[in-house]
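One structure below.
Every protein chain but one is kept in place in this view of the complex.
Moving on to chain A:
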């Protein structure tokens, strides 16, 4: 168990100009914490994880594990265990040998290895498969073997690189819960990479959002959702995504068509436009006499508990797509024009139109 710290850690690939995959990452993962690195492809999340594993060179800055500087320490001396996206099992070894390999390399007595492997196999429901080779296992079983290989090590840190992306949807949801439960039981510091924001939100104690090699925000899922630090995080976290529009602002507020959203004077001081972000659930259908803007309904998604109305509205002289969550018992019909208002002005996010940074604290 250990704290992990990236101190201004960068990874640049030589070239003209050099390609920076991770740019001065400053991030601390507390002892026992489950931290998720999330971002679109090319954001540097996997590179950041591989830097921690020692599989990727750190070109500047430092990485420490449990206070020890491991920046230039080879992977085998970092006391970490990693689960790969492809599982990377040893094809020529049985499940038991796969799980015990690291312990064998450390010269552990056979009985201890067998004991630990059996224990992990029991935990992961793999006891029946210990003598099988990986090729005789299903995808879900292979994934569990990869987990088992990490667990038997009893490392200071677990590293997981999109371990669920090769599973089918149902198994993924199941395994997601299992991994989170396992981690909280073992209490091992975990860094988990995914591109799936639902995975990030449901599993992480904290979530670090990366984009273009730069850390955007690192916070609890709830804070990320409620107080995104910039337009990118606002749009990336949440499904369906937040509605984001750049609209004119004056002393009354920001103008979403006919709807005026009050804006604190100091927040938008000196700006002619402002980027407004409203989550689908912060919008609602309103009556003709209430404040709102007109929306032409194009699609209604009924998900059972919720229904989402997709439509087009004229905002700031442009056709914009809008998504609104509505009561699934009474959704509007396709082709209908409805009036949309804001449920609570407190749930409207304001961002700088150029920098995309969050306005008002």
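Everything that follows uses one rule, which is that contacts are C-beta pairs under 8 Å (C-beta built on N, C-alpha and C of every residue); 3 or more make two chains touch, one makes a residue touch a chain; residues count from 1.
Here is the rule we use: contacts and distances are computed from a predicted model.
One subunit of the complex is not drawn; among "Cytochrome c-type biogenesis protein", "Aspartyl/glutamyl-tRNA(Asn/Gln) amidotransferase subunit C", "Polysulfide reductase NrfD" or "Carbohydrate ABC transporter permease", its UniProt record names it "Carbohydrate ABC transporter permease".
Across A:12, A:55 or A:198, the single residue that touches the chain missing here is A:55. Annotation: of A:5, A:45, A:116 or A:149, A:149 touches the absent chain (contact as defined above).
Looking at chain A, the residues touching the absent chain are 53-55, 74-76, 78, 80-82, 84-86, 88-92, 101-102, 105-106, 135, 149, 153, 159.
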